[in-house]
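The complex appears here minus one protein chain, its other protein chains still in place.
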Amino acid sequence: MLDALFMYLKVILVGGTICMIAELIVIRTKITPARILVIFLMIGAILGGFGLYNYVVDWAGAGATIPILGFGNSLANGAIVAAKTDGFFGALSGGLIATSAGIAVSIGLSYLVSFFVSSKTKKD
Amino acid sequence: MIKLGEQTYQIEKDISIITGVSLVGRKEGEGPLAGYFDFIEKDDKMGEKTFEKGERQMFLKAISCAIRKSELKKDEIDLYVGGDLMNQLVSSNYTAEELEIPFLGLYNACATMTESLIIGSTFLESGGAKNVICATGSHFSTAERQYRYPLEFGNQRQSYAQWTVTGVGASVISSERRSKIKIKKFTIGKVTDFGICDIANMGAAMAPAAMETLNAFFKDTNTSQKDYDLIATGDLGKLGSDIFKDLMQEKGYDLETNYIDCGHMIYNIDQNTLQGGSGAGCSAVVLNSYILQKLQSKEFKNVLLISTGALMSTTVNQQGDSIPGIAHLVLLEAD
Partner (left out) sequence: MNRNARNQNYIAYVEKKSPKAGWFEALFHAFITGAAVCCLGQMFSDIIKAFFPMMDLLTLGGWINIIVIALTIILTGLGLFDRLAKYGGAGTFIPISGFANSIASCAIEYKKEGLVFGIGSKMFFVAGPVLVNGVAYSLVVGIIYFIIGLF
């Protein structure tokens, strides 16, 4: 029980801090959110490339996998693992395979939702 | 027409604004100027399928009403001048097709209202045209999807951003019919660029243009802010108008009591529009509601309207170019 509670504390600490740093960059510089998203993804992918981000994932669970850093890490990690097992073809396909489910669900569901919904004017 | 100084022209004929009609969306209709507007539309698609079609309907409704109120027949209107913020001026073009009035499409971003008054009164001054309709407008949702992000995209607006006004203003100006409100002088502004690159900070991009134009007008006419009852800028917003006041101070003009900004006054503070309104519709609806009614009631004897436009293109802005601004000035007097 105490273990589970401690786990959630770690999730809050890591997940919250990552978002807070991004917000700080948004406020202090004029970098647009789309760019921040790319920058954070690349940070995750680079840390993943050196195998460092997996330590964060082990420690903080969803606090590390849910932020876009985790997505970048999956891309890099997938390529590394597949390169070891499937050789050159794995090196080419591994990144996308590891993240394919998330991308496919995003596309499929968005497609579906767009048939039923039209955009509404923002209220404020 | 007489040229005064470098950029200002004085109109010699008797040119009146005979009617003005303003149509706004729901949010503007909840603002402090609600009582002055002719139409407040609750549905900003106007029952149509897309926002673009809705914007067209807004133009059509405002212009038709302006023609009706002027008691002119449609074929007595010689010319329709105006524009909007959409690429290729789609809203104005399709409206002009419905109206079957000869049409000149104009684009000076949010400065299009005074630009169309200037072009319209030049035609009247030449004697060729007798009645001209000037109409400009903008729409929050169409502008947002063309210039920024999708409407359902969750982004936070910068604290210095502005809110595009949903609304259309249409004025009928005439040299054969008379009203109390006359167009006397106008100043054509220069494109001014002080190097602002941030597309959220339109007020700062436009303020130097407004300063250059007003400064040129004061110099050309040998007057100062004390000679006018009201000086109104188009859509600088709160931040932009504070910058504008500072810039005018540097030039030796102290704008305090008789200065307003249409963008700043169109929304309440609690409407979450940050610095206030912007867009081609902003100065158009405030001119055709608040300012014309105050001139009609003689509360103001003379008004300087300076519509300000940020000539922003997302393409060249992404290539690193800064945002040029433009401002045109029109002097309105009540007889």
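We call the chains A and B, going by the order they appear; numbering starts again at 1 in every chain.
FYI, a residue touches a chain if its C-beta (ideal position, glycine included) is under 8 Å from a C-beta of that chain, and two chains touch if they have at least 3 such contacts.
Predicted, not measured: the structure shown is a model, and the values here were computed from it.
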{"item": "Hidden partner interface residues of chain A, rising order", "value": "4, 7-8, 11-20, 22-24, 26-28, 33-34, 36-38, 40-42, 45-46, 48-49, 57, 61-63, 65-68, 70-72, 74-76, 78-80, 82-84, 87-88, 90-92, 94-96, 98-99, 101-103, 105-107, 109-111, 113-120, 122, 124"}
{"item": "Chain B residues touching the omitted chain (full complex)", "value": "49-50, 145, 149-156, 158-160, 193-196, 201, 204, 208, 239, 242-243, 246, 322"}
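Simple rule for what comes next: only the chains that are shown with their structure count from here on.
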{"item": "Chain B residues touching chain A - in the complex, by the definition given at the top", "value": "25, 27, 44, 51, 140-141, 144-145, 150-152, 155-156, 166, 198, 271-273"}
{"item": "Of all residues in chain A, those that touch chain B in their complex", "value": "26, 30, 33, 119-124"}
